[in-house]
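With one protein chain withheld, the remaining protein chains of the complex are depicted in position.
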Amino acid sequence: MFNKVLIANRGEIAVRIIRACRELGMETAAVYSEADRSALHVRQADEAYLLGPAPSRDSYLRGDVIIDIAKRCGAGAIHPGYGFLAERDDFAQSVEEAGLVFIGPRPSAIAAMGDKGVARTTVTNAGVAVVPGTEGEGSLTDEELLQIAPKIGFPLLIKATAGGGGKGMREVQSIDQMPGLLQAARREAESAFGDGNVYLEKLILNARHIEFQILADSHGNVIHLGERECSLQRRHQKLLEEAPSPFMNEELRVKMGEVACTAARSVEYLNAGTIEFLVDRDQNFYFLEMNTRLQVEHPITEMVTGIDIVKEQIRIARGRKLRYTQDDLSINGWALECRVNAEDPYNNFLPSTGVLSSVIAPSGPGVRVDTGVYAGFEISPYYDSLISKLICWGETRGEVILRMRRALEEYRILGVKTNIPFHQTIMDSHRFIAGSFDTRFVEERFSMEDNDAEEKEDLPMIAAVLATLVSHRESQLSSQIIQRGDRDTSNWKWVSRWERMHR
Amino acid sequence: MFNKVLIANRGEIAVRIIRACRELGMETAAVYSEADRSALHVRQADEAYLLGPAPSRDSYLRGDVIIDIAKRCGAGAIHPGYGFLAERDDFAQSVEEAGLVFIGPRPSAIAAMGDKGVARTTVTNAGVAVVPGTEGEGSLTDEELLQIAPKIGFPLLIKATAGGGGKGMREVQSIDQMPGLLQAARREAESAFGDGNVYLEKLILNARHIEFQILADSHGNVIHLGERECSLQRRHQKLLEEAPSPFMNEELRVKMGEVACTAARSVEYLNAGTIEFLVDRDQNFYFLEMNTRLQVEHPITEMVTGIDIVKEQIRIARGRKLRYTQDDLSINGWALECRVNAEDPYNNFLPSTGVLSSVIAPSGPGVRVDTGVYAGFEISPYYDSLISKLICWGETRGEVILRMRRALEEYRILGVKTNIPFHQTIMDSHRFIAGSFDTRFVEERFSMEDNDAEEKEDLPMIAAVLATLVSHRESQLSSQIIQRGDRDTSNWKWVSRWERMHR
Amino acid sequence: MKYIATIGDKSFEIEILSNGEIILNGEQLTADFQSVADQPIYSLLLDGQSYEASIHPTDSGIQVLLRGQLIDVRVEDERQRRLRESSGGQVIQSGDIHLKAPMPGLVVTIPVEEGQDVASGDNLIILESMKMQNELKAPRAGVISRLRVKTGDNVEQNQVLLILS
Partner (left out) sequence: MKYIATIGDKSFEIEILSNGEIILNGEQLTADFQSVADQPIYSLLLDGQSYEASIHPTDSGIQVLLRGQLIDVRVEDERQRRLRESSGGQVIQSGDIHLKAPMPGLVVTIPVEEGQDVASGDNLIILESMKMQNELKAPRAGVISRLRVKTGDNVEQNQVLLILS
């Protein structure tokens, strides 16, 4: 069995996997692009090998190079993390063909769940409900879609097959609106993606995005570790997750958990995976998709179950039986995860790049920070904007919200803009505190300006004082420079110093 | 009841208490000395007030000033942390007389446990065994001591009443050695402390230092949260603690826990406290002393019980009933704490001061760091050398040792020397891993040179390569400078640059 | 030294005395103010209240990020304020806006052309960075007087992309 693991990823998840390997006494081999020579995963791994230039297609997506490195350095297994090659069945297949262990599901399961149509058919055959619609049924004509629409029921959504980001999407309230909206959606999809194909999907009102963590071993055992609430999203990017879901009750959890295990079994699933559901306000739930990999938000499940999911992944890959049965598991307390991204929440969440000049991470009881960066490291434009995951645990949902608030307030990241203020505003939001939100909350009913925080009335006054003190200090400095005989240069010196300080 | 807490302390424990207050929705007022204007507790608290110059006697020991500040700023309670004023019954008394709540025990309990003689008598009367000896019985003559000695039994220790640090201490094997050793001990104590008084104490062989965490509310409920193993000490300073103790079994835990609660009840104890025991190899245990305050090492108990001890302290001080009974409690997993001190383990543990130029703290699953410092902060010579507490949790003792190893290896603190290599050597030590150590282990049977780590044979070779590459780089740099026309200055420039970099 | 700090439609009169005190709307307070570890982060103890904020200059003033809120402040001394008031309180919008790239990236779409009129908030350029498509919008209405990049260009941070007149 393998004793060295190659980690085919970067950033916080590569660091996370190195930690798990080290705690299991396994050796680790990192891979890196030219932009990542100083990255934490390279510094921490036992070995590190250069893949190629910074762009992903020349480095982290070079499955062939990665397999070659694994063979040369004697790594017996490859952990793909998430993103990059994690859900590429051809890569998993090549890993196996090279005589290495792929720490994840079998290629056939990745393929089955990776194709929307096959996935929907497979789980439907296993008795799992899917969101009613025509996704995965190929390219249908307007006539066919108009025929099927009443069976799905209104309201429904027209969505672009090649889609994403809301492009080519239309909401349809009745059949007579539909021909015009189909035209518009196809036109938009064609111009955005060069592909005018669309499909229909039932519109789930007040939908919540709730997912179940699955573990399956090679001995046929499949268990779930409870749910995660992931409804807080922006442009289909999850921003904040919690476990358990405030919407859940024990009866529904048992029911959904069983369905999740059934869906996993339908593709002979192996290792860790996640079944995503949409849940409507009447607790009807529909299979959305299965993520056949470790999830970004896996730590909140670890916090409430006490199970180290990455270590379990490695044990499963080594052929071990699961150490837990479904009955061993219970949910203890409440966990939240805030994804800290290098994005400006005050400017349309534009990404922000630069060298981190200072990082002070929160800590103390119930606080965990998973990160791949440090002060002095540069956030480059080549990869995603995730800087770290701030994870808190508390005995109750109330306690963990208070803890997350104080942790966010403690967090200092200088050098790039971050979405920490967004999370702070969410933590103060009455709707979030009450647990009454759905997948449209962030985009439609949330604004950085509508701040529910109490006792913040005097903050503008304090900001005025701070700004005045800074201005005063800088003008004092500049006049001192002038007095030292540099009158000609006016005050450019302090300006450049000030700007340098804020680069 | 109070809604604002003044924290009469500094460093990591002040930060710890601020966090607990914030998570309970309480306001916080910090106090600080002139050396601590930029300290983390000042930055994090809602309010902060200057006490005076850096030396403790002019700042953190100024109980009068602190009480005055509390009254002026409207704090209804004072948390003393540990050290400084935490075990001063006169301070606790003054706090109460000022109409404020002291978050800790009643002054009478502090006084009773603060006087060795009274403490021994009190707990003996309650049926608790103490280490046989004459401590607290006043100044006895040589004749009296020689009479008592056989009743205590040999081997025994002669210890200086004013003592500490082993000065004036002698081990006695038999009665005929005793007169000479008494003389020597008195002489040494006289010259070291100006006080030649000594007492006798039974020498406990292979003694372990095991302590029990107590919580007591104002409604008469007293519970214990299990034990902490604190045998790893140097010059009576704890360095590393764990919970539970590898030496403990459930039967002994129940017995010692009950005795600990009895000792606490004997002084009508209130709030959090710790009963310290010496335990011999035959599981005989003796009351050593009670620490009437929050303990440095409280987090390991939090990790294995899930109870936030500082929050409980505040709840108790607000008159609440304990939220747990003894039966509610169970020990889950294993926790370790390494005290990271600014000390040089390779040079007699001399303290090290300076500005921290870089700090990268470990994180990830099961890792907690309690600290009051950050990159850019200066470790001053005025206070103790504790930089941070690295706390790990694991399902088993084996898992937590592996986790602590990887966390120590991840930890980067630059600017001062730290004892992290000491902890790394301990984590590799076969005796530590086997759990076979006692209070004399670190001082008598441990050396930084006897490294049990495996597969480190090639480290010298790697160090040789690293040193050579650094030398080469520096000489290249210096020759470049010389080539630029500075031949006269020889190579002082790179030397000073190199030295500046290492300041 | 007297200053007027303006946030939206609120104004604060702040006088900084030489002894470490300030007068804020007529009230005298002690202000212990310093930057932390040489970073653009500032700690203020205002009559014992502890605040910490990260503070950055912008084109139009000073941006203060304080307890999760971003607050734009314009600070003027008396002379500056008199100057502005004597010009009728109108700050003249100086002609051109140079739209700069907020981060390095790839220009994927330019939905506007030179000479085109745009409204405030219109998409001007789609820039791909960090695997995201980022829409750069018009900060005010105007006309695109100059396009400096084309689709497919890789641009540096702060590179001027177009000029809005």
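For this structure, a couple of remarks:
To keep things simple, chains are lettered A, B and C as they appear, and every chain counts its residues starting from 1.
Convention: a residue touches a chain if its C-beta (ideal position, glycine included) is under 8 Å from a C-beta of that chain, and two chains touch if they have at least 3 such contacts.
These numbers were taken from a predicted model, which means no experiment stands behind them.
Across the entire complex, contacts from the unshown chain go to A, B. Touching the chain that is not shown, out of B:198, B:342, B:369 or B:442: B:342 (per the contact rule at the top). One of A:37, A:219 or A:255 touches the chain omitted from the figure, and that residue is A:37.
On the side of chain A, touch with the chain left out of the figure occurs at residues 29-30, 37-38, 42-49, 73, 374-377.
Think of the hidden chain as still there; on chain B it touches residues 165, 342, 344, 346-348, 350-353, 357-358, 381-385, 408-409, 412, 414, 420-421, 424-425, 428, 448, 451, 453, 456, 459-473, 475, 498-499, 501-502.
Everything that follows uses one rule, which is that only the chains that are shown with their structure count from here on.
Separating the centre of chain B from that of chain C, both taken as means of CA atoms, is a distance of 48 Å. Centre-to-centre separation between chain A and chain B, using Cα means, comes to 40 Å. Of all residues in chain A, those that touch two or more other chains are 358, 409. Within chain C, the positions touching two or more other chains are listed as 37, 39.
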